[in-house]
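Omission of a single protein chain aside, the complex is shown with its protein chains in their original locations.
First chain written, first letter: the chains are A and B, and each begins at residue 1.
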Amino acid sequence: METSQILLVFFGGLVPMAAVAFALGRRKALLSDAAGSRMHSLPAQYGVYVATWMALPALAIGIVAASAALLGLQVPSAPFVLSFALFGAAVGLMIALRKVEPTLRARNAIEKFVYWTLFAASLVSILTTFGIIISILFEALKFFSQVSVWDFVTGTNWSPVATFRPGQQAADSQFGSVPLFAGTFMITLVAMSVAIPVGLLSAIYMSEYASYRVRTLAKPMLEILAGIPTVVYGFFAAITVSPLVVEVANFFGLHASYTNALAPGLVMGIMIIPFISSLSDDVINSIPNSLREGAYALGATKSETIKQIILPAAFPGIMAAALLGVSRALGETMIVVMAAGLRPNLTWNPLEDMTTVTVRIVDALTGDQAFDSPETLAAFALGLVLFVVTLTLNLISIIVIRKFRQSYE
Amino acid sequence: MRTRDLTGDSTQVVRVPTTERPRVNQKTKMKVRDLEVWYGEKQALHGVSMDVAENEVTALIGPSGCGKSTFLRCLNRMNDLIPDVRIKGEVEFENQNIYAPEVDVVELRSHIGMVFQKPNPFPKSIYDNIAYAPKILGQVRKRTDMEDLVEHSLKRAGLWEEVKDRLQMPGLSLSGGQQQRLCIARAIAVSPSVLLMDEPCSALDPVATATVEQLIDELKENYTIVIVTHNLQQAARVAGYTAFFHLGNIVEYSDTDSLFTHPREKKTEDYITGRYG
């Protein structure tokens, strides 16, 4: 069924029917009220009650049929589904109308329904996490049934041979992931050595030194930095920063590749600055003023107070911010896809080209390869590792931040 | 616990002009003249003058918002930290006006210490809480000297016996009363000559309060103490002199006994008899 048809059925069928059901329920309540029996709830609430019981079966039948169709199951034709839904609606309407009586607590029934709807909504976020885990895990397990975990974790040679037909074997493929992780960590290292000092010191300046005016100016500017899409940073890294790095390296007599690891690392660092600074700013601001006053009253200068009292007190929070920053850097995709190399390269030299986990995931899944080829499956294995690592970092920092907040509340 | 006899000998009462120091048998440590303070548009102090006696406890009492805490925080320029604050007048300490441009506020605060309403130990060990300031001020360089100083300060604050076996524990692990005594030990470790206390017992239970009050009484041998308190009995117990603040002015300032037994002003009498405040 087309989108427009679905909308037509919904707005042309269900909505008017709900309106009628509402009117019927309300009328019955009004009538019995007029007849002298004291109703528990307001007449309109009985209306909503009846309309809800009419609409729910119809909607449920529609949704089940639609998901079955999407799953490719045999589904009866649309007119049949429609009439079945109509029947469900009629049954719901009749039962609900019957139950409209003075003793029925329509308001409580509606509110119970609201409560469970809200609760169901809150499960979506859990389902999302499960969705990520399931979608990665199955394919990753398929991959590990073909390639040994040990080779994957310790191998230093990543050279998948492309296969384009399902079931085709690629015996010469090598899936040693060490160079990919080395590249990822190198770029993350460069990024964090830009982001942590610049972000933290800016946060200190804004929360401890800056006047109100400077703060109201600088904060939105940092927020702009945070709002720039990663694809834009990627373009900036590839078009402007990489050639710059090459030129500077040449000036010092060094050779740098145009897809060097330094450029995406630096740009990623810039991207993470506002992230670190706003989290640190929050953390520093949550340190109670009494600690500052205590230090000043002893004759400490501002920087002594900051360095020896505020920062140690804020350390857990700042640490958590840095970990979240690392998690971001590890999973960042567009900057490295656009500015880093594709060649797995195990080196300590950030001027050479290197590739990362995310680059290989994108490369494997945007090509024309068969979905069950080992290279495609390898992308899911890499995704699994990325998920586990970032999940660990995120959980540590989330829990640390929670504890930190509680200790200063 | 030492308590002052509130119905003490009335012949001791010396009537003096409100703002001057009541008795002259002790040296003056600080002289405040015509101190005015504004927070933005709101005036918090209206030209307050007062002498603070050396090696005595001076209590500042009065209803909430009367300016007593503002006054206290002017004595070591803690108010400088508040944005939009304007201060006029003079505070003389060691023959210098502390608001004169050549006076360094960091230097000043190392001579005039402060203890706050809520105990605020640093999130460091007990030892480091005390060692921190002498270290940054460069007063103590040798490790053994520092250990001596920590022990001495804790002893002066009456905390040594309770913590001597756990100096490396965080200061925050102590009880409220112990934390406040730690803060006092921390303040006296840099050997200030004046100690300002801003309701130091308001967050403590009665037993801890009694300990701190006794400590204050002992400390006055060596230190000039100015204490803000909400608790009239406490002022009566610990202070030699008491000033009653109301609406940003000193209404009455005299030795504690006379202020509580023979207040000269109607307002003072109303306040100490609990008619308002």
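We adopt the following convention: a contact is a pair of C-beta atoms (placed from the backbone, for glycine too) under 8 Å apart; a residue touches a chain by one contact, two chains touch by 3 or more.
As a convention for this text, contacts and distances are computed from a predicted model.
A.B. asks: Have a look at "Phosphate transport system permease protein PstA", "Transporter", "ATP phosphoribosyltransferase" or "Sulfide dehydrogenase (Flavoprotein) subunit SudA" and point out the UniProt protein name belonging to the hidden chain.
C.D. replies: "Phosphate transport system permease protein PstA"
A.B. asks: One chain isn't shown here. Among A:G25, A:P43 or A:G234, which residue touches it?
C.D. replies: A:G234
A.B. asks: Of A:A218, A:A249 or A:L342, which one is in contact with the hidden chain?
C.D. replies: A:A218
A.B. asks: Given the full complex, what residues of chain B touch the hidden partner chain?
C.D. replies: Chain B touches the missing chain through residues 29, 54, 93-94, 96, 98, 102-104, 106-108, 111, 136-138, 191, 193, 222.
A.B. asks: For chain A, which positions touch the chain that isn't shown here?
C.D. replies: 2-4, 67, 70-72, 107-108, 111, 114-115, 117-119, 121-122, 124-126, 128-129, 131-132, 134-136, 138-139, 197-202, 204-206, 208-210, 218, 220-225, 227-232, 234-236, 238-240, 270, 273-274, 277, 301-304, 306-307, 324, 327-328, 330-334, 337-338, 358, 361-362, 365-366, 371, 379-380, 383, 386-387, 390-391, 394-395, 398-399
Heads up, the rule we're going with is that only the chains that are shown with their structure count from here on.
A.B. asks: Whole-Å distance, chain A centre to chain B centre, using C-alpha means?
C.D. replies: 54
A.B. asks: What does chain B use to touch chain A in their complex?
C.D. replies: These residues of chain B touch chain A: 76, 78, 81, 83, 106-111, 113-114, 116, 118, 120-124, 132-133, 136-137, 183, 186-187, 190.
A.B. asks: Would you pull the chain A residues touching chain B in the complex into a rising list?
C.D. replies: These residues of chain A touch chain B: 212, 288, 290-301, 304, 308-309, 312-313.
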